[in-house]
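A single protein chain has been removed from this complex, and every other one stays in its place.
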Amino acid sequence: MKNESFGKKILNFIGNNSVPILFVLICVICIPISGFSASYLINEIVTRMGRNIFLILCLLIPIMAGMGLNFGMTLGAMAAELALILVSDWQIWGIPGIVLAMILSIPFSIVLGTFCGKILNMAKGREMITSYIISFFMNGIYQLIVLYMMGPIIPIKHSNVKLPRGYGIRNSVDLIHMRQYLDNLIAVRIGGVKIPVLTFLIIGVLCLFIIWFRKTKLGQDMRAVGQDMNVARDAGINVERTRIISIVMSTVLAGFGMVIYLQNMGNIATYSSHSQIGMFCIAALLVGGASVDRASIGNVFLGVILFHTMFIVAPKAGAMITGDSMIGEYFRVFISYGVITLSLILYETKKRKSKSLVGQQLAQAQKDEEEKA
Amino acid sequence: MNKTRRLLFQIGAVLILAAIAFCMMVIGRGHTVYFDNKILEYDDETYEPPYKVTVYVGGEQVAKLNAKERGMATTIGQDFEMELKIMEVKGGDETRETYQIKLPRTLDGIVVNLPGYLAGLPEEAWMSEFVPIVTESSEEEEVPGGDEFEMEDLGDF
Amino acid sequence: MQTNSPPLLEMRNIKKDFFGNQVLTDINLTLHEGEVLGLCGENGAGKSTLMKILFGMDVIRETGGYEGEILLDGKPVSFSTPFEALEAGIGMVHQEFSLIPGFTAAENIVLNREPKKRNIFSEVFGERLDTLDYNEITGRAEAAIDKMGFHIEKNMRISDMPVGHKQFTEIARELSKENLKLLILDEPTAVLTEKEAEALLRSIRSMSEKGIAVIFITHRLHEILSVCDKVVVMRDGFVVSDVPAAETTVNEISKWMVGRNVSSADSRDIRDTSGSRTILSIRRLWVDMPGETVRDVSLDVREGEILGIGGLAGQGKLGIPNGIMGLYEAGGTVELDGKPIPLNAPRKCLDASLAFVSEDRRGVGLLLDETLEWNIAFPAMQVQNKFLRSYLGGLVKWRDEKGIREVTERYIDELAIKCTGSKQKARELSGGNQQKICLAKAFALEPKFLFVSEPTRGIDIGAKALVLNALKKFNRESGVTVVMISSELEELRQICDRIAIVSGGKIAGIRPASDPSEEFGMLMVSMVK
Partner (left out) sequence: MNETLADRNNFTVRDRLKSMVRNFGLPRLIIAGFLLLLFIAAPFVGADFWTQISNTINRFSWNAVMVLAMVPMIHSGCGLNFGLPLGIISGLLGATLSIELGFTGPVSFVMAVAIATPFALILGAGYGWLLNKIKGGEMMIATYVGFSSVSFMCMMWLLLPYHSPTMVWGLSGKGLRTTISLEGFYDKVLANILQINIGNLSIPTGTLLFFALLAWLMWAFLHTKTGTAMTAVGSNPTFARAAGVNVDKMRMLSVVMSTWLAAIGILVYEQGFGFIQLYMAPFYMALPAVSAILIGGASVNKASIGHVILGTFLFQGIVTMTPTVMNNAIHMDMSEVIRVVASQGMILYALTRKTEVTK
């Protein structure tokens, strides 16, 4: 009897955490095949954690407000890129350059986030697809600014940033004078593994902020709005505004995260850095066991570790198995999309199941009553 | 009362951010300093370069210049400190000394003529702006557009 | 003592119409501090409209406001939003729960009124970044629960609670409001178990002792008698009686609720069908229709009759046709002409020549964005292959636009549907004409048996008569058996041959339509759950 319930518990656990478990399995299989040394792997993962966690954390707030996965975080990334392009052209280097870029990204993020929030309020119930399309739409506007307005309208001086034709920004903007300044400021080496302490400290502060934020009035309102918009409205909470704030916060944080990400990378791929960032962050979060309506800081950390382990080892493992390195490349892209697809499907079917479950229970109760009568 | 108070706080916060941003713009300004160990003619006088100059910035050697050579270092901020190890003639004694230069904020690249500087000439004599020669190939860079991304765009993450 | 101070609440000559449809006429009400007022009446009697006016709901303003005066503590008030009413000390517990499922009871009790502490961020970004004071939240929730006198677990999440406790959480939320003077409870016992209902009555008494006035709306009349100081009965937008609870009985109240001077009885054409065979027999039917649960219904319908099904809202009368027609999950057995009809399969019912006009016109009854032609012809086309032309030996079934137009125009004429033509979109018609389209749709199926659910809901009086006459004519001329479900007893008595009353998800009784309405009133409240 006791064993049975224990078995059931395990089954339940597997059922609820199928995605992370699947990833653990993939990693366990792929790591030995790839033949990477432990120190190399750990080094890579630590670097990627420092690079990505901040970005992924910004997804938590819209989930809290019931707006699902914020594909519009790309907007924050664009804001950060605009800021970094300007800062780079002004030749502000090092830590001051990074700080300036963060501050500069705030107004951009606020404008973009407000726009996104307002549109999402007009498309309640299909926030995700809408935020996804917004990211494409804004990509167009971003290109308009970067490709045509930077130069003639927004002054850009330096030829290492500007296209030779006289306007527009190059495909790739070098951030050599900011590269890993943040990571290296207080870096500690433990057994050949470089730990970017300052970056982790900043991440830690953000985690504390999110924990604290949940306990504020605004955080409470967001949770209320996320669970039942109508009840929240009846209680006098300004639902629309709360939703917009959650998106703006997410966008601003995404902007900071993108600055951290890019200072680690050391250059901006002007027209593509942002376009995939949303997808990878969301995939990582989901791998960590989050769902469309529930995500925690733990999911973020676990997700980054699992997702990026897969990301590092998949190409090599793929090459080892099939003899073609591209297989692994495609495999990891497939896995990223696949995991998002799977999570979305699980979420939607669960929503439906819980509905029909209520019906079944009622029917059963009536049946019982009938039998009694 | 409460509203004005909050407004004050908000304005304060924005001002603080703006102030930080401004500070960053000042202290974070990056410069590239070029060291010319070349002959300088100024006021009808000629200043000969020493045989060899070794330049240290922040304790690290950035250039070892024979006569007629140019070296380069990057720095953040306007207070530039360098250490020069000078060998006047081949095989001669080396002197080591620290120099402070105040860089102009507006210039990206600054050329410092070492013989002129060491001779204690006025600033305009030994300092000049570095103007990069555009050697860009004029080919247009391929700029991706729209919603057609290629595999490369997926990039490394 | 009370006579010296002005009453807590006074409503004077309240009038309200919805687009010319008078729903409240000259309502006068007074309520003193600590008094408990029982408000009862049939559905549509105007109870909820009256409460909506008092509570300042948006609907009232949007439909042109109301006439008359409301005085609170002797001062005239007029609330334009529910928040103003809350501010003035009026609390209301609605029938639908207004709770956040993932929050604890305590969090729900203080929802959007959480005690807060200031911090550095809130100075800059405003009060919404104040941190919540959890100790204070628990404290206030405890106080409110104490005040209510029924213990609920303050740290339990709403989604884990039994239904009754959710109801109590709502009440505790209203009680936690410091300035609460008047509490409106809209059918609070509907979801409670016997024990919980008793506890609620006790807590109403204790509230009243603390000086809070309560307006208690319920269909369980004995509850009213046991807890209220006075009873107000409404019918058709009038207050028909306002008496101290001690001076009346359940019988009397139920009479007031449905009673009417029956003068039109003679003109009615009632057919005695007791000799006819049974065409539809329902045995032990249960239907899971939210809000209209059918528990155990057994019913025989005789061929050629018009059977009315009446009852109070939420008792399950709507669930019967919806369950049989397969729109909601159902169980039990249904036989038409001795042949069993499978449940949960709409197509099978239609194939068996049953037809249904739903009470949810816009949701179920119509294709709002399509033409009248489509609306009328669609079911007949799908179920019976009417209005189709076959080509290639039946491989291609082509829509017969001409046939569709003809049938649509015929019904437009027959039912006097006001429209610009058969190609008009259904959305653009008025409620009454939409209802006629729904009827035409069912008529076009030429069924043997027709369910009509709330055919007159939300349409004006002229259209009502037309719709009812059309139904009667359809029954009398084509011999089709009709089962009509309606909340309006008078309407049923006007056109039906027999009337079954549903109460508590079961059939409380079947009477000839000529029986006095008091009889039906008694049945309605007999098994209320």
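Note that the chains are named A, B and C in the order they appear, and that numbering of residues resets to 1 at the start of each chain.
Heads up, the rule we're going with is that contacts are C-beta pairs under 8 Å (C-beta built on N, C-alpha and C of every residue); 3 or more make two chains touch, one makes a residue touch a chain.
Remember, predicted model here, so these are calculated numbers, not experimental data.
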* Structure fact -> Sole touch to the unshown chain from A:Y132, A:F213 or A:F311: residue A:Y132
* Listed residues C:P7, C:G365, C:G432 or C:P447, member touching the removed chain -> C:G365
* Looking beyond the chains shown, say which of C:F18, C:F238 or C:F378 touches the absent one. => C:F378
* Structure fact -> The missing chain sits against chain C at residues 325, 327, 346-347, 349-351, 356, 358, 360, 363-370, 374, 378-379, 381-383, 385, 388, 396-399, 427
* Since one chain has been left out of the picture, which residues of chain A touch it in the full complex? -> 119, 122-123, 125-126, 128-130, 132-134, 136-137, 139-141, 143-144, 147-148, 322, 324, 326-327, 330-331, 333-334, 336-338, 340-341, 344-345, 347-349, 352
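Note that in this section only the chains that are shown with their structure count from here on.
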* Indicate which of the five shapes (line, ring, star, complete, other) describes how the chains touch one another. => complete
* Which chain's mean C-alpha position is nearest the mean C-alpha position of the whole protein set? -> A
* Asked: Does A-B or B-C have the larger number of C-beta pairs in contact?
  -> A-B
* To do: State the chain with the largest centre-to-centre distance from chain C, centres being mean CA positions.
  => B
* Structure fact -> Note: chain C sits from chain A at a C-alpha centroid distance in Å of 46
* chain A and chain B: spacing of chain centres that average the CA atoms, whole Å -> 37
* Which positions in chain B touch two or more other chains at once? -> none
* Asked: Multi-chain contacts in chain A: which residues touch at least two other chains?
  -> none
* Structure fact -> Per the touch rule, the chain A residues reaching chain B in their complex are 52, 90-97, 99-100, 103-104, 106, 136, 140, 143, 147, 158-159, 163-165, 168, 170-171, 177, 269, 271-273, 275-277, 280, 311, 329, 333
* Asked: So in the complex, which bits of chain A are touching chain C?
  -> 212, 215-218, 220-221, 223-224, 227-228, 230-232, 234-237, 359, 362-363, 366-367, 369-370, 373
* Residues of chain B touching chain A in the complex -> 17, 20-21, 23-25, 27-31, 74, 76, 108, 132, 134, 136-147, 149, 151, 153-155, 157
